[in-house]
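Of the protein chains in this complex, one is absent; all others appear in place.
Every chain is named by a letter (A and B) in the order it is written, and numbering of its residues begins at 1.
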Amino acid sequence: MEFFERFAVPNPNPAIYASMVAIVVVSLAIIIGLTYFKKWGYLWREWLTTVDHKKIGMMYLISALLMLFRGGVDALMLRAQLSMPDNKLLDPQHYNEVFSTHGIVMIIFMAMPFIFAFMNLIVPLQIGARDVAFPRLNAISFWLFAAGAMLFNISFVIGGSPDAGWTSYFPLAGTEFSESVGTNYYMIAIQISGIGSLMTGINMITTILKMRAPGMTLMKMPMFTWASFMACVIIIFAFPVLTIALLMGTTDRLFATNFFTTTNGGMDMLWANFFWVWGHPEVYILILPAFGIYSEVISTFSGRNLYGYKSMVGSMVIISLLSFLVWTHHFFTMGQGALTNSIFSISTMAIAVPTGVKIFNWLLTMWKGKIRFTVPMLYSVGFIPLFTIGGVTGVMLAMSAADYQYHNTMFLVAHFHNTIIPGVVFAMLAGLTYYWPKMFGFMLNERIGKWGFWFLSIGFVLAFFPMYITGLNGQARRMYTYSEATGFGPLNFVAFIGAGLMAIAFCLIVYNIFYSIKHSPRNVGDDPWNARSLEWATHNPVPEYNFARTPHVASSEAFWDAKKHGHELFKGEIEEIHMPNYSGVPFIMGVIFFICGFSFVFSLWIPAIVSLIGIFACMVLRSFEKDDGRLISVEEIKATESKFESAEEIKTAVSTYGGANS
Amino acid sequence: MKLKGTLLLLLSMLVVFLSGCEPLLVLDPKGPQAERQASDIMISIGIMAFIVIVVMVLLVYMLVKYRASRLPDDYEPPHIEGNPILEGILIGVPIIIVAILSFITVKSNYIVESTPEGYEDQEPLVIYASSSNWKWHFSYPEQDIETVNYLYIPTDRPIEFKLYSFGPITSFWIPQLGGQKYAMADMVTTLHLAADTPGEYMGRNANFSGKGFAENTFTVTAMTQTKFDEWVDEVHETAEPLTEDTFEQLLEPGHLGRMTFTGTHLGFSPAPEHEHSDDEMDSGEEHKMHAEKEREMHTEHAAHE
């Protein structure tokens, strides 16, 4: 019995028990459902063993939506707790756990897979490749992410959640002040998914550098590919820092190594330093692909080429470099001198310049265009003013002397939500709607999508703008309650209403998916949006080999050239296509990593060592495996192509979606 | 036109919030440091509001003028590459704005990191503010007094807070007197403040430090020097001395009300060795000097008693 006591939740309450029951019920339902409909084989053959970048992208997408739900429920609990002074909904320990997991889930397990989803889905299509450079590594990346996410999410029912904030500052996160295994989960779950992220970064850079279609020079790549490329460059330079920091944190907690303790020669500030050396570039890892999606969407629905392509690329390169020069602005108040603060203050404000260039370039892309207000475009149009507000408050925070007053307050919370939600989440929802037909061959309902957008935007404004004010009025972040005398009550209630509206928006978006699966017409053709870049030059949904013949490209808008200027995209005859084999090893490695992580969290050394051996065994196995891939025959390609072409003919009469009158 | 309406609503909401309610703590400064920070904040809000308005006006113009429903069906948007002059302006103007803000902020950095302006000629009152889960301990070595969770300070005198922590990183913050600074376990940080007007101000730990974080607050009472001296005398007459045992009990995690003692814990539980301040001197040497000065002060006080 003693052995099992460690798995108990240290701080239980009815909601946690209810979640336990729900988890068991849902898992049983899934298992029974799969068995009843005889889908186990399908699941294994088509999804668990897949190395196809499109399927991996879809799995990232589903995970991101699930994690958005989890993080969103956390957020609702937080806002409900703060909606009234002296509220007793959550006790302080629970509040601490909920805001810690909210932050980690949203950044690491929602935003990251969301951008990886689009990188996987779109980048190979935009550069005319058959798959990414290392398809099996790509599958391993996904399953490591999934293992990390699962490990992190079971923390609240087995052993307790992390409770030291998403930044997990030592010594608060050390064993002295954080006794449950929660912070072990933090260290190890993020470590596992972080390794996956690093490998995706390497994979994408190789893909983009080595596998572009003939004619596509670097300066002829579509903007989303450029954005993904720069984001991956940041990933490979930033994530190793996190890996090492987490490793040191793990050994501090498990083996008392005293890297970050305040006694025995440790240095607590070092954790903060490491964390933000990774943490600041991390936000640009998230925002650059989002910028890429906005560039695609705005250009498509303005009916114009992207204004200032070169300055767009240049500004992203500068942002990626500057992102490494600003991390100290997260702790201006840690006691370093005015000189250091001045240097980092100026470098931080400097980022506003390339970002401003991008904003004006988007505005100038709309200039003289022909703007269609589809759902993706609405998100992009909503993004510009809201993100500008988030950006300028960032410049305010960058003024280090004034930051002494903003730091650790709701003003800061308002600021970063103001950049991440309109910046990243809006972009992902725009991308979801825009690329939905690319993935599944039918459209999401525009009407419901627009309702979703308005609920989300208005909810966002109501939820976060009041925080700027309460922050300036002295409301610190992460306070689980406040007294009535502080006067924070009414504005926090407004924020709660806003959070509610955002929850409705989320429900509408999910409802839209189910509604569209049932009711949307299936024959939308290959170009439902009247789009411009290369990913639209193939069929919807994309066949497994992406392009029957390799495209030849002459500009960043290859598909537009083909449509309007008679550019010949596909030359020559259809030939055999070489594709990678599916493999179960990545999934198995993910499972072993999960077991390994779980064993480390609870210091169960025997299973930990056994599973580590298992991981190496998988790697050795791969080294000796002879796998030349497989060939798709010309007949098979022709059969697939003709199926698509006959579908296309039926549809030619139907006008383009979101046409002039919408 | 939904968009225009929302934008107007937003702006009017902002105006109502900023002007309607009673002044926000940070924008209602009672000391020179907070005043400097509040003026920086107001300047930046002004400049930033200008930028936001420019972007919104441009956006609304584009959306209204170039929406598809207003354009003829056969309108084909032109192909426009970038324009070096226009893009030059778009880069140049932000650079100028950033340069202005940089100038302001660098100046402010040196101001908030030194003795408050107008108080340079006075000897600062040194107060050691240390946090433990979840309390604040204020030691007045000069007056030989220690308080818990409340702070009495004289007005019109610069105050030098020496911050450190007996646990997690905390942040010492009195919004109306000036911005915050971290208190950490392995070093001492310095925060320069001063109060212009007598009154009672909210102070708190702003950095998350565990379960009791929300209630980790204290009150600051600023009073004239004479009243402050009266209070010091009163404490010496009435309060108990702080013993090592009592102090150990105070450090136990939990919450406490206001408490007052004579003597400080600095004697038996000195502040961490490492100094983390903005002085240009070699830190080791400087620390030695500080330590010597303190020893002198302590012996002086002992002599008084």
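Just so it is clear, a residue touches a chain if its C-beta (ideal position, glycine included) is under 8 Å from a C-beta of that chain, and two chains touch if they have at least 3 such contacts.
Please note the rule applied: contacts and distances are computed from a predicted model.
Asker: Look at the options "Quinol oxidase subunit 4", "ABC transporter ATP-binding protein", "HEAT repeat domain-containing protein" or "Chemotaxis protein CheA" and return the one that UniProt uses as the protein name of the missing chain.
Answerer: Not shown, but named in UniProt as "Quinol oxidase subunit 4".
Asker: Given the contact definition stated above, which residue among A:W327, A:F488 or A:F600 touches the chain not shown here?
Answerer: A:W327
Asker: Among A:M204, A:A231, A:V277 or A:A531, which one is in touch with the chain left out?
Answerer: Selected residue, touching the omitted chain: A:V277.
Asker: For the full complex, which residue in A:Q93, A:Q336 or A:N540 touches the chain that was left out?
Answerer: Only one of A:Q93, A:Q336 or A:N540 touches the chain omitted from view, namely A:Q336.
Asker: Touching the missing chain, which residues of subunit A?
Answerer: Missing-chain contacts on subunit A: residues 209-210, 233, 237, 241, 267, 269-270, 273, 277, 321, 324-325, 327-328, 334-337, 339-340, 343-344.
Here is the rule we use: only the chains that are shown with their structure count from here on.
Asker: Spell out the part of subunit B that touches subunit A in their complex, as residue ranges.
Answerer: 2-3, 6-7, 10, 13-14, 17-18, 21-22, 24-27, 34, 36-38, 40-41, 44-45, 48, 51-52, 55-56, 58-59, 62-63, 66-69, 71, 73, 75-83, 86-87, 90-91, 94-95, 97-98, 101-102, 104-106, 108-113, 133, 167-169, 171, 173, 175, 178-182, 184-187, 189-190, 202, 204-214, 276-278
Asker: Quick check: in the complex, which residue numbers of subunit A touch subunit B?
Answerer: Touching subunit B: residues 92-93, 96, 163-165, 169, 171-172, 177, 262-263, 266-269, 272, 302-305, 307-311, 331, 333-338, 341-342, 345-346, 349-350, 352-353, 356-357, 359-361, 363-364, 366-373, 381, 384-385, 388-389, 392-393, 395-396, 398-405, 407-409, 454, 457-458, 461, 465-466, 469, 472-474, 476-482, 487, 491, 659-662 of subunit A.
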